[in-house]
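One structure is given below, represented as structure tokens, and several questions about it will come after.
One protein chain omitted, others in place.
A, B and C are the chain letters, set down in written order, and residue numbers restart from 1 in every chain.
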Amino acid sequence: MKAIVKREPKAGAELMEVPVPRPKAGEALVRIKAMSICGTDLHIYTWNEWAQSRVKPPLIFGHEMAGEVIELGEGADQVHTGDFVAAETHIVCNRCYLCLTGQKHICTNLAILGVDTQGIFAEYAAIPAENLWVTDPSIPADWASVQEPVGNAVHTALSGDVVGKTVAVFGCGPIGLAAIAVCLACGAGEVYGIDVNPYRLAIARRVGATLTIDAREEDPVRVLGEATGGEGVDVFLEMSGAPSAIAQGFAALRFGGRASMLGLPAGPVPVDITNGIVFKGATVHGISGRKMWDTWYKVSSLLRTRKVDLSPIITHRFPMERFEEGFELMRTGQCGKVILTP
Amino acid sequence: MKAIVKREPKAGAELMEVPVPRPKAGEALVRIKAMSICGTDLHIYTWNEWAQSRVKPPLIFGHEMAGEVIELGEGADQVHTGDFVAAETHIVCNRCYLCLTGQKHICTNLAILGVDTQGIFAEYAAIPAENLWVTDPSIPADWASVQEPVGNAVHTALSGDVVGKTVAVFGCGPIGLAAIAVCLACGAGEVYGIDVNPYRLAIARRVGATLTIDAREEDPVRVLGEATGGEGVDVFLEMSGAPSAIAQGFAALRFGGRASMLGLPAGPVPVDITNGIVFKGATVHGISGRKMWDTWYKVSSLLRTRKVDLSPIITHRFPMERFEEGFELMRTGQCGKVILTP
Amino acid sequence: MKAIVKREPKAGAELMEVPVPRPKAGEALVRIKAMSICGTDLHIYTWNEWAQSRVKPPLIFGHEMAGEVIELGEGADQVHTGDFVAAETHIVCNRCYLCLTGQKHICTNLAILGVDTQGIFAEYAAIPAENLWVTDPSIPADWASVQEPVGNAVHTALSGDVVGKTVAVFGCGPIGLAAIAVCLACGAGEVYGIDVNPYRLAIARRVGATLTIDAREEDPVRVLGEATGGEGVDVFLEMSGAPSAIAQGFAALRFGGRASMLGLPAGPVPVDITNGIVFKGATVHGISGRKMWDTWYKVSSLLRTRKVDLSPIITHRFPMERFEEGFELMRTGQCGKVILTP
Partner (left out) sequence: MKAIVKREPKAGAELMEVPVPRPKAGEALVRIKAMSICGTDLHIYTWNEWAQSRVKPPLIFGHEMAGEVIELGEGADQVHTGDFVAAETHIVCNRCYLCLTGQKHICTNLAILGVDTQGIFAEYAAIPAENLWVTDPSIPADWASVQEPVGNAVHTALSGDVVGKTVAVFGCGPIGLAAIAVCLACGAGEVYGIDVNPYRLAIARRVGATLTIDAREEDPVRVLGEATGGEGVDVFLEMSGAPSAIAQGFAALRFGGRASMLGLPAGPVPVDITNGIVFKGATVHGISGRKMWDTWYKVSSLLRTRKVDLSPIITHRFPMERFEEGFELMRTGQCGKVILTP
């Protein structure tokens, strides 16, 4: 089969012929119908510092996918042959305190599909059956593949109440864009998108953002203050990892507000704890992965009922042979979500 | 001024000329622009058992309204002259344990506007300024008046999570209809409306209910079971007060589900606590009034952004001279919300 | 090995010699050190209506135990040989919606150890390893065995806040007594024990109940009203299953209060929903089993730190040969928890 392989510990990747994997005990073999590229994949592709420290080539990478179950390993009874599935990418131990108390997404012994195990940029993938999410066939394969990052958006946006709230989304990559759509679909009042990338701000507007702010041209703290009558925003979703965005978000947050943080700054970031968190009586949620499996139920419902429309967010589609174009686009930021097809 | 007065302890009411009230300390005088008729008003009109035990004629009744503040009593600094306002009808003591712990809506010393005090079926009304809710002028007066019962719907529907959930609304009066709209606007997956009144079931469909069930013709427990793949509904909103609906709702509830109960049965009702609540690990919320003031913020946002559309729910409009037609309609159930205008 | 067996579909049980079970895949063989008798066991022993409909003799019954793991079936890697363990008695499917959303205790496909499967009234038992709870050896075996019903108490008592609250516990069987102890250990203000059994009320006082009420002699609603300055209790724990207690508990509940219901009435019970739940803005929780595994962590900590002392609650101890004395005692109610030893 064809697979996109990180063959050597250096930038780039190769499209290669490799053997179709056999599903081991607990695994299911999936024929891939759609793959989507995550920022993590770009890190592996460009071979950044994080990737160098974590990834061990040769590796088929990629973790967002939709496909059909075609064969089951021993005991893999969570799915059936013929099921249309997507993948939860957090492979968990089911033994640790976190797994035993409803917090599998932050399992102590977490492995990530396509990072710590062979991934899904291929025609077929053997995936732990307990990580497969049976998806309603009415959801298109591209959307089904993107359920995983939409799950990040749902987990972040809905870690607290949004009904009637003002929400500022810092970072309008695909997850930030999905978060805007999710907030609007779940009763938020006004949703503001902030980024430094006009292409993505334009998508934010198409998704329905009340207002977008280009942080290179306007001060988000001032604009958000004006937009909220001086109160600040009820909810701050941090999806950029940028220290400036973090500072602005806490400054723009209303007293009693919530900050849900998904972005990953590269190092420690100065935070005005006194004025941004303590005096404000703010609540801050660190968000990793998706709640297993509450988040997936929500995602599926929002997509199945079309309350969240991914059309404006999925901007490009390439056959996997042209994967380099996809990664290049990701690098430029002139895209929303990029899909590869086998 | 003209007012609709319960003059004597018997059925009916009279349109009379009465003096315009003077706002006392803490009160504001409001020129009424729209009034809406609540089921409670119908009880007072028909002089049912509850009304006989609670209401002391002569009384201007009515409590749902929108209008303009035209004069302020001493110290009534919560609003300003010219403000467009609606009324929270729970008049609270601000002293009891409930008021002191964020639960004013169930104040120990609660009085109800237009029931325990002079009401708003009139051209003018003097209302405690702290009970007035300044409303965005972009909201039509009819809608603004109906914020109070929509608040009941929001309080009930959103006493727990609805995103991606299946919701059964038993009772499709104006509050039940609003609850359907609110659930859909806030991310619910499927929303089922159950009633015995075809007129109201038709409105439920216009509001967007996924499915409506006429409980005289079909067994709601069976239909809801089929609609949810045998699982039962995630959320049961009880807005009928009917013992049969209560039994059906608990029977149709999924394990781990939520029941939020606003309807008022006339006496004790048999409940299958073992199978309907304990084994299901269900959560039941008794709902009274509106959270002061969290609910109002949500209502205003949902109406201002038009995420909730009251057009299909407000079905009739009469000048107050023809109030008897409005009450008669209410009695027949061939209506949604009925508005009176001064 | 010796085992207490329900041999035939009729009242009673027999102490028999049976083969030591072999642990199947996923099971662990446990050498039993202490067994405790649950009300469910008494139902099986007396062969009541529920038992007749559910239990299929021949069956080793019993489900509360502590012991040592001495052998592991294939893949039973949740525990190790030598571990001191107790058992969660809800055997779950790990596949259904409830299992997938952190609600295993109400699994759709629930089986109960010692009811639907061979139990633990024996010298050895083969138990699914994922149902074993590794227990700190500093906890005595009798206490370790009783963790399961203490877990019911913790799950019920702590399904909401108790700090500084007034709590009424209706039903002072072993779980009710444990609930009193748990509430006091977790910051409750005043805890009231209500029962009709003076023996158990005396234990309630030894456990630390602020006040006990014999419901045959005094009206709990009146006494609780007086004790709370007319406000009613903040929390009502229903652990009796008696319709009278349920009515009294809701009548005695403060506005804004919480009712957590564990007791199992035999049929539908009249509930004053209007005055007891809706107008009060009450929250009602149905409680089944123990949260897996949050509750167990709490139970273990409370016992390990001796914040909860089970000494007054465990009143009798018999060698298993004298099991009939234990069941007889249970039937009279002149006991707290009864332990059997192999």
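Keep in mind that, in the parts below, a residue touches a chain if its C-beta (ideal position, glycine included) is under 8 Å from a C-beta of that chain, and two chains touch if they have at least 3 such contacts.
Note that this is a predicted model, so its numbers are computed, not measured.
K.L.:
Would you indicate which residue among C:Gly187, C:Pro270 or C:Pro319 is in contact with the undisplayed chain?
P.N.:
Answer from the full complex: C:Gly187 touches the omitted chain.
K.L.:
Which residue from B:Gly102, B:Pro137, B:Gly267 or B:Pro319 sits in contact with the chain not drawn here?
P.N.:
In the complete complex, the chain left out is touched by residue B:Gly102.
K.L.:
Given the full complex, what residues of chain B touch the hidden partner chain?
P.N.:
77-78, 95, 97, 100-102, 292-294, 297
K.L.:
Which residues does chain C use to touch the chain missing from this display?
P.N.:
154, 158, 163-165, 185-187, 189-190, 297-302, 304-305, 307
K.L.:
May I ask you to list the residues on chain A that touch the chain which is not drawn?
P.N.:
Missing-chain contacts on chain A: residues 97-98, 101, 103, 105-106, 108, 231, 241, 246, 254-256, 261-274, 276-288.
Methods note: only the chains that are shown with their structure count from here on.
K.L.:
Take the average of all CA coordinates in chain A, do the same for chain C, and state the distance between these two points in whole angstrom.
P.N.:
Their C-alpha centroids are separated by 42 Å.
K.L.:
At which residue positions does chain A touch at least two other chains?
P.N.:
In chain A, residues 297 touch at least two other chains, as defined above.
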